[in-house]
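One chain of protein is taken out of this complex; the other chains stay put.
When the chains are written out, they are named A, B and C in that same order, and each has its own residue count from 1.
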Amino acid sequence: MNVEANADKIEVTVSVNGETYRRTIEPRMLLADFLRIELGLTGTHIGCEHGKCGACTILFDGEPIRSCLMFAAQIDGHELTTIEGLAESPEQLHPVQQAFIDNHALQCGFCTPGLIMTSHAFLEENDNPSEAEIRRALSGNICRCTGYTNIVKAVSDAAQR
Amino acid sequence: MTGEKWVGKRLERKEDLRFVTGHGTYTDDVTLPGMLHAAMVRSPHAHAKIKSIDCTKAQALPGVHAVITGEDAKKYWGPLPKSVDIDMKIPTVFALAVDKIYYMGEPVVAVAADTRYLAEDAVDLIEVEYEPLEIVVDTEKALAPDAPLLYPEWGNNIQCEWGMSVGPVEEIFAKADHVFEDRIPHHRYSGVPIEGRAALADYDPYNRSLKLWCSTQTPLIVRTLVAQTFDFPEHDVQVIAPDVGGAFGNKIQADAEVIPCLLSMITGRPVKWTESRQENLLSGIQCRDYVWNIKIAVDNDGTLRGLKGEVLGNVGKDGTCHAAGAGKFLVACAYLPGPYKWQAYETNTKVVVSNKAPSGAYRGYGKDIANYPMEIMMNRIADKLGISAVDLRKKNMIEADEFPYQQISGPIYDSGDYHLCLDKALDLIDYDEVRARQAKQNGKDGKYIGVGIGSMLEPSGGAVPMCIFNSYEVATVRMMPEGGFHVLTGHQNIGQGIETTLCQVVADEMACTPDDVRIIFGDTNAVPYGLGPWSSRGATFNVSCVVEAARKLKTNLLEVCANIWQCDGAELEFQGGAVVHKSDTIRRMTLKEIGNQTHLFPGAFGVVPESVSNPFEATHYWTSPVAFWKPDELGRISLYTTHPSGSSAVVVEVDTDTGKITVLDIAMCEDIGTLINPTICEGQVQGGYVQGIGGALLEELEYDEYGQLLNTDLTSYLHPLASDVPDVKVVHIQSPSPFTPLGTKGGAEGGTLMSCAVVVNAVEDALRSFDVKISDLPLTPERVKGLLNAAQAKRDARKTERERKTAPEKTPVEV
Amino acid sequence: MPEKPKESAKQHPKKRRSKFDFARPRKEIRKEKKRMNVTGEYILECSKERTWRALNDPQVLSRCTPGFQSMNVVAPDHYEGVVKVGIGSISGTYKGEMKLSDKVDQEKYTIIGEGAGPIGIMNVTGNIELQELDALTTIVYSFEARIGGAVKGLAQRGLIPIAKYLIKQFFGSLAEELAAEKIENRSAHIPETST
Partner (left out) sequence: MKPCAFSYVKASSLDNLLAILSDNSDAKILAGGQSLVPMMNMRLARPEMLIDINDVTELRFITEEQDHIRVGALTRYNEIIESDLIKAKIPLLSDVTEYIGYIAIRNRGTIGGSLVHNDPSAEIGVALVCLGAEVVLVNSDAEERVVPLDQFFITTYLTDIAPDEILREIRIPIPAAHSGHAFKEVSRRVGDFAMANAAALMQVGTGGEITSLSFSFGGIGDVPMQIDLNALVDNGPLVEEKLDQAVTKVLREIDPESDNVASGDYKKQLAGVLLKQVVSEAYDRATNS
């Protein structure tokens, strides 16, 4: 059994939300933990660590991915966007963020960052989705609080903005 | 002119900005210098003796700072304190197993290491030898005389029994035209919030204090329980509940949360434990899991006469110490009669322990247990009597002019219009149109539409005797020198939006805007003792004490102004962010000016009259005006202050080829009295309703006969996804409660506690032509297909039977 | 598995005795679904006597059992050792023991195996019976395995196919052993891969 945690560390350089970071990490460190622990970007949440809940969804070179199913070792030289990188400023929110507020599309807020990142990427591909398309696109993000009604409203609302 | 009113407005939530930008702070987001991480060895066995534990390899692993077994932990703590004890047997249970394992996933050894990764490495190195014991998981088998016992000293597996009998039960059952009876089981599942449990403990030996960040609904209750567990001075414990990522009743106790506290005491360093999803499913608080045996006496015209209900509840390892699960079955017995009128009622419950995880609260806490069998029986009885399920309900519902109404089981229903709720729900789903569509479509292409209806009671604000959840609430409203307000409350934001709704309430009282108010919560060192959000009690208890505290402060401030202006306080009023003289409106002092004058220049001494005890803040203790614990002459008690109600309808489509169910439409009308923020209230129904649908169709914590949990990840524990449900349509009617200052009632559970029955009714309705009767949940495609096959087989058998006989057989009346 | 209809009061109004005595046909059906049974036959081109000897030789057993890493004899017919079982990506090392019981010389015996490791527990009970028919020996086997702990949920998915595969491997190696008595350590190699 391999329990020595010192499988030689490796260095990664990565751009997150436009800022470049260089860190030396254990190969086994999950990307989600890297963002939360190494970079202090705690807006990316961990809900299941096996790719089902979607709370840890971020953009990897512009595409949504599960940060709990990638190792930080894999991001060297890539560009990431997390929920913290979406808004211009507290006053200037991303349309999807604003739509979530306007439509009461969140309650406890824990799944919200993942849902917003997924919705944002989805709307980039499809700027006029049907309700069915939205529901399918969001099926990889579990929200336990809202029952999805207002999330679906928010996404189609954001599509119009 | 009167100022703008905020209660009733669809205000955007003040808390949302931090959540949508990723700047919320959940417990796992908190990091302290020198912080260690906890992980636990969990038993793979459901029932076993611990023969030996070898931690040497783990202790030797660099970066590991503490490894402790349940036996060693007894030096630091005692058993988990009970949180409910209504004539219940209280087992001696510890947060880390001592000698014996009671369920799969029970923590056996705890580790603290530099990282969670390392902590899990250490867990791998710990070798535990078990001696398996005979296992009991099934509720009814647990009652067998030869069943293996969890606590041999009890002599059986029953943690508590309770019952009551009101009215001439036997006589009514003897006289009634029909007696319908059924056995109605319900499976185990739970809230499974996306943020599991999390606790960060920081014991400071130099300050002799313990600080605990914790994802909980009830920071003050957790403080008390932690202090009791360690016999540690409660005044030296501080619990901080930051943002909470969903709770639903699962987070109202100190269970595994005491383990990081223990590790912090041992290491003298902060220790964080963040529950993994696997841990959450194995030992996070579980719920439901019961079976009813129910009998209803009814006349030909559909008049309900008598009700007998016996419920067997399965609380797993225990329902009093790890969590307060046992109490929900008493609530179930109190509310089985529901919104209907009865002449006789008899009920009893047996709460059974078994080799499953401990049982606690999950959205409903017994009201769901009461609602589920009753609403299913209503539909089945209507079928048998050949009257519509709508008419049967309406015929027996308490009339709008009968409130306050004391239910036969004791509770006093405050207000409502059950008939109107039902009508509105039917309109919302376009009931007649659906029936027409159903008549047209069913039978074609193997797809069958069904519509289910149901009604519910959502008792809000339980005041349970002999229980730490005994209900009262305290709030302080405090004015700043600059004129703004703080509300200090033991309530907690768990997503239900108190940072917005309470501001709306105070803004109305103080004639200011919600932005002039901030809610201070989640820090036991800052707020008065309060019990937090559970039992949908916020709008009943919390809102009420905040309103009363604000009114007290208001009176004091009017006195101050009257003193300044040398007039009578009665001539003054709060208006548009100021105090004004009703007749002489030139006299106007803004809240800021009042704050300045009382606090700063000239200062309290100059402006505050002797009659005013405290111009800066007011505290109010609010408790139920109607709940009573002292049993009345019939031995009945009344535990809930307000009684929200509602009805809903669901349309489903069943694919008889595959057994797959699609939910096509959902509509609910709820009556929670005065609405503070309609948008938020609707959100509670929408989210709640979908949770109930999850229970009906998808979610299950299934144990096999060896006590092995089969759903240890989210590929096997199935939350509803966006693609599994349609929009949830919601309307509210408002029958203000006479028992709360604003007429508000709680509204967090109604959707969840009723939707399960409504879905089952819809499916039975869809498959009426197959004469399918649903028993086991969830309604997996396989299960539904199985029912259809069985129905087909039965039908064929009957056919051949009929061909043999000449006389058609007479079918008995029971369901 | 299709369910029997619940017995309701309708069918047996008299059947109810005590108030908590409900009709419950379900549990039995469940078992079938969750238990893991594998039965089959394997024909060896060698005598019953030699087959029996091989099946009772700890060395042979340890060589033929897929993933067996070490074994020592605690007592006659009682061995303990370490097995590394791999199911695709899932792989776990189990410390365990194995007992042979209910022996009838050259006829049959029962294997009882127990293992425990960081990813869970494993119990296997197997019956092995020999039948000889002109120089061919047929081994009739039936195994029931059950696993518990963390591995349970996921492993269930591939469990039966994998078990069948491992059993085939066992008898395959046994056949080779008997064909040429050459000694050579083997262990089940199962490729580990990812999506």
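Heads up, the rule we're going with is that a contact is a pair of C-beta atoms (placed from the backbone, for glycine too) under 8 Å apart; a residue touches a chain by one contact, two chains touch by 3 or more.
Owing to the predicted nature of the structure, the values given are computational and were not obtained by experimental measurement.
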| item | value |
| --- | --- |
| Chains shown that the absent chain touches, full complex | A, B, C |
| Chain not shown: contacting residue from B:15, B:121, B:310 or B:548 | B:121 |
| Sole residue of A:64, A:85 or A:129 that reaches the chain not shown, by the stated touch rule | A:64 |
| For subunit B, residues in touch with the removed chain | 115-117, 120-121, 124, 276-278, 657-658, 660, 698, 710, 713, 715-716, 718, 720-721, 723-724, 780-782, 785-786, 789 |
| Touch residues of subunit C, complete complex, unshown partner | 1-2, 32-33, 87-92, 118-119, 150-151, 153-162, 164-165, 189-195 |
| Residues from subunit A at the interface with the omitted partner, ascending | 1-8, 10, 26-28, 30, 33, 49-51, 54, 57, 60, 63-66, 68-71, 73-74, 118, 121-122, 136-137, 139-141 |
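Here, only the chains that are shown with their structure count from here on.
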| item | value |
| --- | --- |
| Pair of chains joined by more contacts [C-beta pairs], B-C or A-B | A-B |
| Two or more partner chains touched - positions in subunit C | 118 |
| Numbers and ranges of subunit A residues touching at least 2 other chains | 1 |
| List of subunit B residues in touch with subunit A within their complex | 12-13, 15-26, 28-29, 31, 61, 63, 115, 117-118, 121-122, 124-125, 191-195, 243-248, 274, 276-277, 494-497, 679-680, 682-683, 686-691, 713-715, 719-723, 725, 727-728, 751 |
| Parts of subunit A lying in touch with subunit B, wherever the complex brings them together | 1, 3, 5, 26, 28-29, 36-37, 40-50, 52-53, 55, 82-84, 86-87, 90, 93, 97, 100-102, 104, 106-113, 116, 131, 134-136, 138-152 |
| Contacting residues of subunit B [partner subunit C, same complex] | 44-45, 104, 123-124, 138, 140, 143, 181-183, 278, 291, 293, 310, 312, 350, 704-706, 708-713, 715-716, 773, 775-776, 782-783, 785-787, 789-791, 794, 811-812, 814-815 |
